[in-house]
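Here the complex is missing one protein chain, while the rest keep their positions.
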Amino acid sequence: MTAVEERTGTEKEIGKARRRKEDARLITGRTTWTDNMVLPGMLHLAVVRSPVAHARIAHVDVSAAQEAPGVVAVLTGRDLAEEQGSLPCAWPVTPDMVNPGHPSIAVDQVNHVGEAVAVIVARSKAAAQDAVELADVDYEPLPVVLDMEQAVQDGADLVHDHLESNTSYHFVFDAGEAGTGADTEQAFADADVVVSRRFVQQRLIPAFMEPRSVVVQPQGDNYTMWSATQIPHILRVMLAMVTGVPEHKLRVIAPDVGGGFGGKITPTPEEVLSLLVARRLGKPVKWTETRSESLMTAHHGRDQIQFIDIAADREGNVTGLKVRLLADMGAYLRLVTPGVPVLGAFMFNGIYKFPAYRFECDGIFTNKVPTDAYRGAGRPEATFAIERIMDELAAELGMDPLELRRKNWIRAEEFPFTTVAGLQYDSGDYETATQQALELLGYDELREEQRRRRESNDPVQLGIGISTFTEMCGLAPSRVLGSLSFGAGGWEHASIRMLPTGKVEVVTGSTPHGQGHETAWSQLVADSLGVPFEDVEVLHGDTAISSRGLDTYGSRSLVVGGSAVVKAADKVIAKARRIAAHLLEASEDDLDFADGKFSVRGTPGASLGIQEIALAIFAAHNYPEGIEPSIDAEATFDPENFSFPHGTHLCAMEVDTETGFVKIRKYACVDDVGTIVNPLIVEGQVHGGLAQGIAQALYEEAVYDADGNLTTGTFVDYLVPAASDLPHFDTGNTVHTAPGNPIGAKGVGEAGCIASTPAVVNAALDAVRHLGVSDIRMPLTPERVWRAIHAGGDGGDRASARTNAQAVDSSDAPSTTGGAR
Amino acid sequence: MTRISVRVDGASYDDDVEPRTLLVHYLREQLGKVGTVVGCDTSNCGACTVHVDGEAVKSCTVFAVQADGAEVTTIEGVGQGGELHPVQKAFHEMHGLQCGYCTPGMIMASIDLLGENPDPSDDEVREGIEGNLCRCTGYQNIVRAVRHAAADMRGNGSGPSANGHVAPAEVDTAAAPHVVGQA
Partner (left out) sequence: MIPAPFEYARPTTVDEVLQALAEGGEDVKVLAGGQSLIPVMRLRLAAPETVVDLGRVAELRGVREEDDAIVVGAMTTHSDVLADPLIRQYAPLVAEATATVADRQVRHRGTFGGALVHADPAGDLPAVALALDADFVIAGPEGRRTIGASEFFVDYLTTAVQEGELLVEVRLPKLAGSWGMHYAKFNRVAQAWSIVAVAAAVRREDGRIAEARIGLTNMGPTPLRARQVEEALAGAEATPEAVAAAAAHAAEGTEPSSDLNAQADYRQHLATVLTRRAVSTAAGL
């Protein structure tokens, strides 16, 4: 420990830049990833996957694979059809939503490239992979449905031919009908100005660094599953429901998990298959994916076509907003696939005071891997649309985009503010955050440089992009989720165990995968209980240890899970107070609790530490009548509202008009995430979110070719940015505490990712708008930027042929090829 | 099977390997050196980076047979006598990791970089670790960590190491004034 971190009596832990407890095992390579697990007699799985996007399975011959050396078993969809059930979708967003069911392994038909058709079980991973190439599957091709706008036409080919259409659901929120706003059609009829745009939210791949991995150990009729998942608790319930293994016979452990970003939020086909195989063979099994498998078959994110109409008067007062979405579900519905756009439904109005708003969304099936949550889930899409259309409206009105925003945003004194979408925004000050961001960026100077470059017709133009955002997070109030037909609540659970030596175990139901819960929760408990930070151990991610929990997503951990910890600590103190009063022979009312000690008011020297009480109650020789000898406690926290982080993000962008190459010159943002428990962790979350949001704007896109093969099937073609591709970030904070939870925190995990994308795109457009460019499709490849400048339009489609450098796509899946190039 | 002799993290091993066995799989599965991880199959992510005869390589793109006779150092062997390597320390101090999956490779690449350039600029660090992908940190704190370690390894009192006890959020980010004001 370094000098500054030594506790000095009353110094608060909350707000301190504690170095993380998690680091010690991670920087030394002495940690437990699921793929590190080795169990006696463990068998290895490899999955034979469909090389075609849509086909009937005519014939499966696995006899050669079965005979291969080291192969213990080969199971096909037919073998598992009776017991595999359907992967769950927990969010029927409308009463008539169509869910075609989601087999973990295809039986009669494959609906996307990469879908499992057989599972090889072998002594070694190599033997399993070798045998994959020996599986012989005949496919009768069916027409491939890839384009959402074509998929919704009358007479379109169908993804699921037993359904009537490719539309899963039609979700509507109309503020006029809901009573939260005026009539939208009327607002548009009365408008001075209407601006309409079609934006494309490209398909993205979460691309967590740790490939998914599952280990299942059967012991009699009990099963322990280790999985690289964000959701061990939800997974346990869902696996029980899907496979019929009773919930109490199932233990799920998420050991250290290498990132998720929503990508590990859903029960996967491979988790179900691993459990089924382990049950059938009675042997421990492991499945670990390759990166190509991950990119091809782990769920994707985003993928919306957005039709946005905004209405305003000549002075720039916004008067109405209409949103129509086509949202790509992919071939099946996973855990929250249909709900992702619905999470955005209430955020398209952003921070602005729209009097009228209507949202409609169609969830569409295509022959692609399913979509589901990806960092921000619904809110990045909404934020992008509103922050882009505000710029377009500003251009139409000839107004400064910042002035237009200022004119329409909620003012600090108006909080709490109920929006046209019916949400009550909790706290904030958009003006202050914006002022600070402008200073961080050096806004005036850059505007001056922009003017000079324009005047001199410099081939490198400069633009400044603005994104003033808010988001709803801290998922979530259970009653609200219920009202939206979500299949579960949004509470979180914690318990605190006071050990005899005074050490403290905190059990959290919120399962981390890189967020630093162990450190932050220790800070919370150190402050609450007045014990040293080092005396707190945080336990998580094992359903046998942490029995209740709803895991980590939606920037909920600190807001909901941290609050449960604080509530549990309050209960520990309350229980300890009775013991303290008894031992100090004082009235409970006369006890003050501070710095971990109960002291008797007016009696100097009469005090007892909570850690001493832990020992006393362990011995239990002397405690009051009528109570149990324990000061352990648990709590479940269910917030009454979402929390609403906000912030202003500014991007200065250089655009080389000769090549279309864009380069971020400077990026500055000021976020208000409420109370900051650990500024290091908060800053790190903002940085990481920015990287992913910028990556959506500039680099990443899951591209399928005309046959439904994923062209971007490796990191050669799916461009996750490296250090040299990203700028330095100048970040800052304002702090307006959230009123809805005892910590005052709003959530920070998704903010950077939600806010940054439109700032980057707006910046590029600001650089070249004077050249007649009003939209460029994401990602802003140099080619698209160049085309938009020189040929108009939004830059158009990219060629879907893979690059000619050592690349591979899903058409080269191992089951179909093997020869040298 | 081919017989190989390697020294890994200071211990000698003689083993039979299939020629197709990748060095990373040999390390993980035959030696139990699971600190080194696999993140991709195209040599892009760098998570598997180890040193072979003092040079950083991607151990998923080297056959174990190619390491015959070589000295291999993994993340498990960079510390000396129970002490963390300065780069490990700096990643901790500067919050240069979140989920930690890329961290072993990132640290091994950074050590290699600092061997060649003991005082890199921000941009030189960014280029120096271009072969390693991180999905969590946005790289900024990794860059800080590498520069912090560089100063530490140079024994340079005027570098960032002089402020080693100060949180990075208080050193070189605009967050500081806003955070400090918090109750």
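Going by the order they are written in, the chains are A and B; count residues from 1 in each one.
As a working rule, contacts are C-beta pairs under 8 Å (C-beta built on N, C-alpha and C of every residue); 3 or more make two chains touch, one makes a residue touch a chain.
Keep in mind that this is a model prediction, so the values were computed, not measured.
Across the entire complex, the residue among B:V62, B:I75, B:I107 or B:A149 in touch with the chain not shown is B:V62.
Of the candidate positions B:D15, B:E71 or B:E130, contact with the unshown chain belongs to B:E130.
When the missing chain is restored to the complex, the residue among A:D725, A:E750, A:D766 or A:D794 that touches it is A:D725.
Think of the hidden chain as still there; on chain B it touches residues 2, 18-22, 25, 41-44, 46, 49, 55-58, 60-63, 65-66, 109, 112-113, 127-128, 130-132.
Those residues of chain A that touch the chain absent from the view are 125-126, 129-130, 133, 290, 292, 658-659, 661, 699, 703, 711-712, 714-717, 719, 721-725, 781-783, 786-787, 798-806, 808, 812, 814, 817-821.
Definition applied: only the chains that are shown with their structure count from here on.
Each chain gets one centre point, the mean of its Cα atoms, and the points for chain A and chain B are 27 Å apart.
On the chain B side of its complex with chain A, the touching residues are 18, 20, 28, 33-42, 44-45, 47, 74-76, 79, 84, 88, 91-93, 95, 97-104, 107, 122-123, 125-127, 129-143, 164-170, 173-175, 177-179, 181-182.
For chain A in complex with chain B, the residues that touch the partner chain are 2-4, 15, 17, 19-20, 22-31, 33, 35-36, 126, 207-211, 256-259, 261, 290-292, 436, 440, 513-516, 668, 670, 675-676, 679-685, 687-692, 714-716, 720, 722-724, 726, 728-735, 752, 806, 808.
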